[in-house]
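In this view, the complex is presented without one of its protein chains, the others remaining in place.
Each chain carries a letter (A and B) given by its place in the written order, and its residues are counted from 1.
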Amino acid sequence: MKLYLRYLEILFKSQLQYRASFILMTIGQFFVPLVMFASIYFLFEKFGQIEGWSFFEVALCFSIVHMSFAISVCFMRGFDSFSKLVVNAGFDRLLVRPRNTIVQVLGSNFEFTRLGRLIQSTMVLIWALLNISIEWNAFKVATLIFMLIGGIFIFSGIFILGASLCFFTVQGLELINIFTDGSREISQYPLSIYKDWVKNFFTFIVPLGIINYIPLMYLLGRGPYNDILSMLTPLIGIVFIIPCLYVWKFGVSKYLSAGS
Amino acid sequence: MKPYLAIFNLRMINGLQYRIAALAGVATQFVWGFMYIMIYEAFYHGFTGTQTISLEQLATYIWLQQAFFFFVLLWLKDNEIFDSITSGSIAYELCRPCGIYGFWFAKLIAHRLSGTLLRCMPILVIGFFLPIPYRLSLPPNFLTFILFLVTLLLGLIVVISLSMIVYVSVFVTMSPIGSFLIFSVVGEFFSGLMMPVPLMPIWLQNIVYILPFRLSGDLPFRVYSGNISTNDAIIGILTQILWIIGLIALGKVLLTKMLKRVVVQGG
Partner (left out) sequence: MIKVEGLSKTFKVARRSSGFGEAVRSFFSPKFSEVHALRDVSFSIDEGEIVGYIGPNGAGKSTTIKVMSGILVPDKGECSIMGYVPWRDRVKYVKNIGVVFGQRSQLWADVPVMDSFELLRDIYKVQPANYKKSLDLLTETLNLGEILTTPTRQLSLGQRMRCEIAASLIHDPKILFLDEPTIGLDAMSKIAVRNFIKMINKEKKVTVILTTHDMNDIETLANRIIMIGKGQILYDGNLNNLREKFVTHKTVTVDYNENTSPLELDSASLLSWSKDRATYVVDIKKRGVSDIISELSAKLELTDVAVDSEPIEEIIIKLYKEHQV
């Protein structure tokens, strides 16, 4: 942990060296989800609803997913840009150090500019919450927070999986986008709008449904949901990261025998 | 002309080298296409009125976007060019016996063309055999198909002459990432990549029609799907040509100006 903080300090210092670029990037990162959100807004202007969900309900879903994605990408940037580390043999450098590879890859990059994204999606969250009437209680507040936590872990797991792919091919990396950006795009709408196979995939394989659909229904008071169970569901997301870590470990051992 | 062809050829070969990359690209494009159509299907599902574009036309529009992704997207950047500007090694390129503008232009066209050639066929073929409403339909007649090809190729030139201006701007900003990000995010929104132009509110569409971004993707794809009439398509082609002339002229003037500065500074 102390080591990780040390990494962060260095990365922060490094990125501040290029101040103009840093500011422009932060602004740019603010725009990315903004135009996505604007698109959704305009679509609702045309269509009014999507499969029974109103604009602000979708906005709530959108903001939770984008917030957890933004936080996750901040921390997991090292995994997200891992292909560079493999291609320029920077990973060899990590292997000759007596520390866990995961901490070192985490520490290899931290995207401070993604805070722009976080700010934008936080604003959407507040806007959405102000416009939906939810009967708040302690369980529901906890649910909201757990949705974020679960989301952060699921996206982090996806980033680790994506990075592990680099051990098997350095060419097919575009596939990673399907998983990272793709699952973000898909889960910014409640999963119930999709076909069953999509819904099932994103519930049982990549469990985004447990932070997106199920707790959303509970928050909005649709159907008889058990408070405690609903509150705890999003935390299953934390479990998702375990198999991802195993895939990573397997990838590292593959790398050790194949070389670059 | 020969050096331009050579760099074009080289870039094409380079692009063809990566077959797994191409396969991965096709898969990615495919998933995105499906996802978008599914979302729009959900939107159309509960909607009783009529829209300016039908779901079937929209599906075609989206598959074309995916198939010709490399023609449209703006964040595709050539790091070699960026590096040569920021590192000052552009001075070496000045030694070459051909103009930098044309040289870069050829390189960028080849990059996008090689990317597309590898990716478009599988997407188009599979698209044709998908069930309705996911199917990529055929163009209503042969004329529209010809118009589509013309607008598509002119659109490619529009995109490249636009991005040339961004490359030139790096001479001033010296750090490409930030400005490039903002350019591509805003530009892709106005080119209909984030949401189809016909589904935008009217006031926004009016802005989109003034800007050149939609000429690369939105125009040819809607010509193909029959959403734009033949007359409008011909007006579109004229607009494309005007923009191309304007953008290339502007790009060349700016580049010459910047290069003079480089020479004065001694690189």
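Just so it is clear, a contact is a pair of C-beta atoms (placed from the backbone, for glycine too) under 8 Å apart; a residue touches a chain by one contact, two chains touch by 3 or more.
As the structure is a prediction and not an experimental result, all values here were calculated from the model.
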item: Touch criterion as defined above, residue of A:Ile145, A:Ile228 or A:Leu256 at the omitted chain; value: A:Leu256
item: Missing-chain contacts mapped onto chain A; value: 2-3, 6-7, 9-10, 13-15, 17-18, 88-90, 92-93, 95-100, 104, 256-259
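We take it that only the chains that are shown with their structure count from here on.
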item: Whole-Å separation of chain centres (CA-atom averages), chain A against chain B; value: 28
item: Of chain B, residues touching chain A in the complex; value: 18-21, 23-25, 27-28, 31-32, 35, 38-39, 42-47, 51, 173, 175, 177-179, 181-182, 185-186, 188-189, 194-195, 199-201, 204
item: Chain B-touching residues of chain A, taken from the complex the two chains share; value: 18, 20-25, 27-29, 31-32, 35-36, 38-39, 42-43, 45-52, 169, 171-175, 177-178, 182, 185-186, 189, 193-195, 198
